[in-house]
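Missing here is one protein chain; the remaining ones are kept as they sit in the complex.
Labels run A and B following the written order; every chain starts at residue 1.
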Amino acid sequence: MAELLQHLLNGLVLGGTYALLGIGLTLIFGLMNVVNFAHGEFYTLGAYVSFAALALAGIDFFAALLVAIVAGAALGWLCEITLLRPLRNESIDTTMLVMIGVWIAMQNAELLGWGGVAKSIPHPFPTAPLVFGPVAIAPVRLFALVLAAGLIAASWLTIQKTKLGRAMRATFQDRDTAALMGVGIGRIHAATFAFGSGLAAAAGALLGPIFLVYPSMGDLASLKAFSVVILGGLGNLPGATLGGLLLGIAEELGAGYISSGYRDAVGFVIIILVLLFRPSGLFARQERIA
Amino acid sequence: MGNRSIVLLALVLVALAALAVPGESQSPIKIGVIEPLSGPVAASGNYVRMGAEIARDWLNAKGGIGGRKVDLLIEDNKSDPKEAASAAEKLIVRDKVPAIMGAWGSSMTLAAMPKLEEYGVPMVVETSSAASITKRGNQWIFRISPPSEMEALGLEQYVDKLGVKRVDFLAVNTDWGRGSITAFGDMLKKKGAAVGVAEYMEQSATDMNAQLTKIKATGGDTLFLTTAVEQITLVMKQAQEQRLTRKVVTTGGSSSPTQLIKQAGAAAEGSYHIVFFMPWFPEAMPDGKLAKAFVDEWAKRGHPFEGLTEGFRGHDGIATIAEAIRVAGKDDPKAVREALWNVSLMGVNGPIKFEKDGPAGKESGQSKPSIFVVQIRDGKVALPDFLAKK
Partner (left out) sequence: MTRAGGFFLAVGALTLPLWLQSPYHVHVAIMAGIFGVLAMSLNLLLGYTGQLSLGHAAFFGIGAYTSALLTLKLDWSFWPALAAAVALAGAAGLFIGRLALKLRGAYFVLVTISFAGVVSLVSINWIELTNGPLGLPGVPAPELGPWSLRTKTAYYYLVLAAVALSYVVCRRLVRSRIGRALVALRENEPLAESVGVDVTHYLVLATVVSAAMAGLGGSLYAHYTRFVSPEVFLFTYTVTMVIMVVAGGKGTLAGPLVGAVLFTVLPEALRAAASWQWQMLAYGLLLVLLVFFLPRGIVPRLAAAFPGRR
């Protein structure tokens, strides 16, 4: 029983990180319809910026987190206005291809700049794990989980309650009408991409101290993020959150009780099964995406 | 035609032109190097490259080989077997190298091997551990790194002193990890230890909590860990979080204990590591002076200390090839191959001399490298407690 509880707790923490990756991408992929293969690279960028701020500039841990988010958002904004805006009327495959190019370029630039050796981000939390009865969790992971939950909640509130959020939803539901109503379409697109990229960078800065930082860390992150987004329904923030948690727990239980070699396969099989029975994802309403 | 298309056409033409330029063949002696310089194991590949460059510079400082400068032609195999084969083809056909060192990972080496036979060019294998590499009857392969079986034999003498009774395995899900589990499992069973579970982790996995939870439940006393240093760091940290208390032995030589101390901290305390080079005690190596000189030169170039446990492979590989070219008297591939059977030199790891391995009549060369065990104690790398207690 203790083993099961530990697996569940592990799965929750893992799922929380997947959820954080998913919500950024669900905005970009779900709302803007951009197949952003470089999403994982913003995640990596967040981790490296946090490392640079902490280890090189000696800033405080929480400030470094903020710097990472700002850097991710800024680069995302730049990407959108230089690369995606001119291609806005092209097909989805064209924007996908340009983001593949950005992915390759960013990862190899990082390799060139930082070298392939993994870096570790120092954090101020004690290393001794917190023990709750039969299960244990490291303080830094608990912090990451709590902050991720906070960021997710803040994002949801922004989308639902603020003027910016309303403008975003309007733009992606019906661009022309939104434009007629005075919404600055260009600014909204850039803001959305920056928002999503900033969230990815936050995930990187949060997970960097738990894992390690190296140039190819974003590849797996991208793949999981796409799975979570589609599973939860495109553009659906609560869906992405729940999808992320479910995927994390499923993987953890699969690895624990079936086989660690086939760990990722459990996630894939579950995805296939879900889509077989709920073709629009777990939580989306009726439509399919054309 | 549109302006933009002209730009594109120009790019294509430049690309084709570059391809059409014939390779040079002048005075310097060229040695090919194929390593993973990008992708997930870029760090290791680059360390090997750095070691190779030191060997090249030392050779050239002494006048090169037979008065000719040594040139390293370095190719990136991008951690992809297909690229390893393409790189080998390019080095052999375009650049006409007489010998190659590579290709780090076993599947990359295996992919390049048919090219060696096709064109008749020898390759010195500096890192790959799969037994099959020297057992396939490829007469152009000469390996200086130990296959997992040899590594396990190297540890055999210490098994009783370590006090291993019940063992579990956690390895990266590649040929290296799996081969290690088989080799060490067989060796330990022969010594009377009981083998518990064997768990795997994907090469890019960062969360091993599920596997560790399972391992914790077996009640074993030792955990054998085979993977690269980044994953070892994560496993140790997560094991600490799960309060897993047992002996840890890492195999494969890629554990870079210095990096582990830096990044895993207290979580790495007490762990044992099988390494093939001890940069912390260079004088204890078979050729103490050479080892110390290598460590000093590495530091002088500003390379990270933690890379030494892999970088020496690049040095020894190039030194081996250079010695063979010197003995052969010319940089012709077939002559170099003949010479490789006759070389006997001192590398940073120890003596290098090839013995026959594989099917009769089509043997590959396998050297018997030295194998060492170190331990992390009090936050520093030391000789293992069972040895120091003499």
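FYI, contacts are C-beta pairs under 8 Å (C-beta built on N, C-alpha and C of every residue); 3 or more make two chains touch, one makes a residue touch a chain.
Because the structure is predicted, anything quoted here is derived from the model rather than measured.
**Student:** Looking beyond the chains shown, say which of A:Leu8, A:Ala55, A:Leu83 or A:Leu164 touches the absent one.
**Tutor:** A:Leu83
**Student:** Determine which one of B:Leu37, B:Val167, B:Ala193 or B:Val381 touches the chain that has been left out.
**Tutor:** Only one of B:Leu37, B:Val167, B:Ala193 or B:Val381 touches the chain omitted from view, namely B:Leu37.
**Student:** Who touches the missing chain here, B:Arg68, B:Arg136 or B:Lys262?
**Tutor:** The one listed residue touching the chain not shown is B:Arg136.
**Student:** Go through subunit A and note every residue touching the omitted chain.
**Tutor:** 29, 37, 83, 86-87, 90-91, 93-94, 96-98, 100-109, 111-112, 219, 223, 226-227, 230-231, 234, 259, 261-262, 264-265, 267-269, 271-272, 275-276, 279-281, 288-290
**Student:** Which subunit B residues would touch the chain omitted from the figure, given the whole complex?
**Tutor:** 1-2, 4-5, 7-8, 11-12, 14-16, 18-22, 37-38, 74-76, 78, 80-82, 85-87, 89-90, 93-94, 106-107, 110-111, 113-114, 130, 132, 136, 173-179, 200
The definition used in the following text is that only the chains that are shown with their structure count from here on.
**Student:** Could you please state the distance in Å, as a whole number, between where the Cα atoms of subunit A are centred and where those of subunit B are centred?
**Tutor:** Centre separation, subunit A to subunit B: 35 Å.
**Student:** Would you tell me which residues of subunit B are touching subunit A in their complex?
**Tutor:** 37-46, 173, 199-202, 204-207, 209-211, 213-214, 217, 229-230, 233-234, 237, 240-243, 259, 262-263, 265-267, 304, 306-307
**Student:** Which residues of subunit A touch subunit B in their complex?
**Tutor:** Residues of subunit A touching subunit B: 3, 6-7, 10, 14, 108, 111, 115-118, 120, 127, 129, 131, 136-138, 141, 211-212, 214-217, 219-220, 251-256, 260-261, 263-264.
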